[in-house]
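A single protein chain has been removed from this complex, and every other one stays in its place.
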Amino acid sequence: MSRSAIVVSEIDVAALIGEIRSASFGAVSSFIGTVRDVSDGRRVTAIEYSAYSAMAESELQRIVDEAEKRFGVSALVVEHRTGLLELGDVSVAIVAAHEHRSPALECTKFVIEEIKKRVPIWKMEHYEDGMREWVDPTRSKHTSPA
Amino acid sequence: MSRSAIVVSEIDVAALIGEIRSASFGAVSSFIGTVRDVSDGRRVTAIEYSAYSAMAESELQRIVDEAEKRFGVSALVVEHRTGLLELGDVSVAIVAAHEHRSPALECTKFVIEEIKKRVPIWKMEHYEDGMREWVDPTRSKHTSPA
Amino acid sequence: MSTVTVQLFASYAELLGASSIELSLAPGSTVSELVRKIRLLPGASLLPTTPRVAVNRAFASSDQRIDPSDEVALIPPVAGG
Partner (left out) sequence: MSTVTVQLFASYAELLGASSIELSLAPGSTVSELVRKIRLLPGASLLPTTPRVAVNRAFASSDQRIDPSDEVALIPPVAGG
């Protein structure tokens, strides 16, 4: 019932929730990350996500497998998009279902935290002034955005 | 940007997420509760939700106001449905947006926990054997379902 | 004495066989005095000793005073979500 994917087209969050919903699960938790218009105080116009795709797919699936074991979730779907994303576009979506709410919520949190630590995906921010920069969360002055 | 409602028709989760999404928020967390087919080991066929509507609306809005203050969320929408719900129907939906992921996730968790403690809504489970019973989470043998 | 209407819901409405009841209360009566009176009614012995009470759509403490114009309700264990 669980799967993960690196995708290049728009992520359809409603479809993912529909895929997961079932009368056997009482709780469905989801998280989506979207492209923000501001980063570290600079105005962003777009973000280019690139990945080491083969490893990103493996690592994402490892996270899903770990999460399934750890939280006993009934179903878990994770999609991460790569390519040039516009403001407001969904970059990542996580949907987790469980009979009870706590494991569903905790699973979702676990997956996004692990993605940010381990999945080889990078983003280059395009700024209003024409500049472009690779985002390095290890150097960021502020908390890394979602 | 935040609102809450007690509704009698189907909750459209995708519409709620669409309502909340914006290029200003990097993180959107959501939680939905659905009608499960099993409760405390008994097969459920439907659940009838009833409410002290006037107070449920006030209490739900107080929770939303507290959550906004506590987590600084940019937007928060909560809907709880009443009436006769079938298996798989969405009984409650919470969607929270924030610049960053942690407050969005924590806000969603806070709201569902508070709803379960404070909002005057009750459910009567209809079982396969024709019996009907009011659910009393304070007497439940198992963890209360989502 | 003044009359206060108390709304009942769900299992409590079933226990007392009504969706609301009218009670005579001495001026300045508190929530706990109201509860004591309700527990004397037929069917009410199965109520918890201290059921939650809402006054004007907010949970009330046991020592809160009740005014005849208040909207009063007994709140069974909630089960939303």
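Here the chain labels run A, B and C in written order, and each chain numbers its own residues starting at 1.
As a working rule, contacts are C-beta pairs under 8 Å (C-beta built on N, C-alpha and C of every residue); 3 or more make two chains touch, one makes a residue touch a chain.
Computed from a predicted structure; not experimentally measured.
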| item | value |
| --- | --- |
| Displayed partners of the chain not shown (whole complex) | A |
| Which residue of A:Arg3, A:Arg70 or A:Lys117 touches the chain not shown here | A:Lys117 |
| Interface residues of chain A (partner: the chain not displayed) | 33, 49-52, 54-56, 58-59, 80, 91-92, 112, 115-124, 134-139, 144, 146 |
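What we mean here is this: only the chains that are shown with their structure count from here on.
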| item | value |
| --- | --- |
| By mean Cα position, the chain sitting nearest the middle | B |
| Separation of mean Cα positions, chain C and chain B [Å, integer] | 26 |
| Gap in Å, rounded to a whole number, between the CA centres of chain C and chain A | 49 |
| For chain A, residues that touch 2 or more chains besides their own | 101 |
| Multi-partner residues of chain C (at least 2 other chains) | 81 |
